[in-house]
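Of the protein chains in this complex, one is absent; all others appear in place.
What follows is subunit A.
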Amino acid sequence: MLEAFLDALLLQAGYNAALVALGAGLLGVAAGSSGAFLFLRKRALVSDAIAHATLPGVGLAYIVMVMLGGEGRSLPGLLLGSALSAGAGLLAVQWLVARTRLAEDAAIGAVLSVFFGFGIVLLTVIQNMSRGYQAGLEGFLLGSTAGMLFQDALLIAAGGALAVAFTFLFRRPMTITAFDPEFAATAGIDIRRMDLAMMGLVMGVTVIGLKLVGLILIVAMLIIPPVTARLWSERTEHVVLIAGLFGGLSGYLGAALSASAPNLPTGPIIVLIAFSLFVLSLLAAPRRGLLAGARLRQRYRKSLHRHQGLLAIARNDAVRNPATLKLLRREGLIGRDGTATEKGRDLAATAARNEKRWALARQLYTDDVQAGGYDGSRPIEELLTRDAIAQIDERLGEASRDS
C-alpha cells in the first residue's frame, strides 16, 4: 500500500495514474487560487449554485450528441453543455437577487436545488433510454477517473493552467473589488465586469473539475483551501498563493492516494486531504490558529497582571494578588522581600504615565473600535499615532499646570 502510494506520488504508477495526479494537482491550484477571490468577495456559496447547475447541461449535452448520431460521452461536449447550464444558473441567481426581494442565500438555495433536481431527472431518462448501456454520467456527481482518456487529462490540465494565468492577470482589480467595491468603481475598475470575470473563472474551474472530483465536491476545492490559507496570512497575495499551494497539494496527493489502492474514489480523497490541511492549520497557524490564540490570551493575562502590579508599585501599595506577585518576582520587578527593584520602579513609572495618558485618551476618543486596547496592557505607541500621543501629552501638561 505504502509502496503503491510512493509509486503514485512519484508518477511511477502507470501512465494513466500519472496523468490524473498531474491534472488533479493543476486543478487544485486553479480552484484554490480562484476560490480565494470568491471567498474574499464573500460569495463562496455562489460556487455551490454554479456546481449544481452544471448537471442538467451534462444530461442535455449527452442527449443532443446522441441525437446527432454521436457517441454521447465525448468529454468536451459534455463540459460545454455543463458550462452553458452553469451560466444559466448563475444568471438565474443574479436575476433573482436584482429583481426580486429574495436575498442571495435564498436565491442560491432555490437555483441549486431546482437545477440539480432537473439534472437528476435527465440522468434517469438517459439511463432508461440507453437500456443497460452505461452512459457513465453518474461519474459527474462524485467524480470518476476510471476510463479517463489522455485528451481528457490534457483538457483538465490546460484548463487549470488557463485559470491560474487568468487569476494572476486579474489579481489586482479582483483584490481591490473584493476589499472596497465603492473605491474600485472610482479607480477605473468596472466592478460588474470584474464580478462577472470572477464568476466566469469559478465556472471554468468547476466545469473542468467535474470529471475528476464531481460537482458536489468541487465546491470543497474552491472553498477549503482559501479558508485554510486565510489562517496563515494577513496579505491578499499570500492568501491566494497559499490557497493555490494547498489546493494543488490536496489534488496531487489525493489523486496519488486513490491510485495506490483499488476502489478509493479520487474526489472524496482529495477533499479529505484538503480538510486535513485545514484542521492542521486551524490548530497550528500563527496568530489566527487555536493554539496561537490560547498563547495570546495567556500572554494577555500576564500583561494585565504585570500592569496592575506595576501600578500598585507606582502607588506604593502592596501587591496582594498571588499570581501578580509571582509574575513580578519571576520577572525581577520585585525582590524577595517584596520591595520593588530598580527595574520595577522604572517600569512602574512608565506604567503610571501611560495610565494617565489612557485615562485622557478614554475621554478624548469617541471612537471605540479599540476600546479593548485601552486597558494599558499594550504599549501606547503601538495603538495610537504620534500626533494623538502628542495631543494627549499636551493636555496632560495643561492639566498639571492647572492643578
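Following the convention adopted for this analysis, contacts are C-beta pairs under 8 Å (C-beta built on N, C-alpha and C of every residue); 3 or more make two chains touch, one makes a residue touch a chain; residues count from 1.
Convention: contacts and distances are computed from a predicted model.
Trainee: Quick one: find the hidden chain's UniProt protein name among "Dissimilatory-type sulfite reductase subunit beta", "Metal ABC transporter ATP-binding protein", "1,2-phenylacetyl-CoA epoxidase subunit A" or "KipI family sensor histidine kinase inhibitor".
Mentor: In UniProt, the chain excluded from the picture bears the name "Metal ABC transporter ATP-binding protein".
Trainee: Among A:138, A:180 or A:398, which one is in touch with the chain left out?
Mentor: A:180
Trainee: Just to verify: which one of A:3, A:71, A:337 or A:387 makes contact with the chain not shown?
Mentor: A:387
Trainee: Looking at the full complex, which residue from A:33, A:145, A:236 or A:324 touches the chain that isn't shown here?
Mentor: A:236
Trainee: Based on the whole complex, identify which of A:62, A:116, A:140 or A:170 touches the chain you can't see.
Mentor: A:170
Trainee: Mind listing the subunit A residues that contact the chain we can't see here?
Mentor: Given the touch definition above, subunit A has residues 40, 42, 169-170, 172-173, 175-176, 178-180, 182-183, 185-189, 230, 233-236, 238-239, 364-370, 373, 381, 383-388, 391 touching the missing chain.
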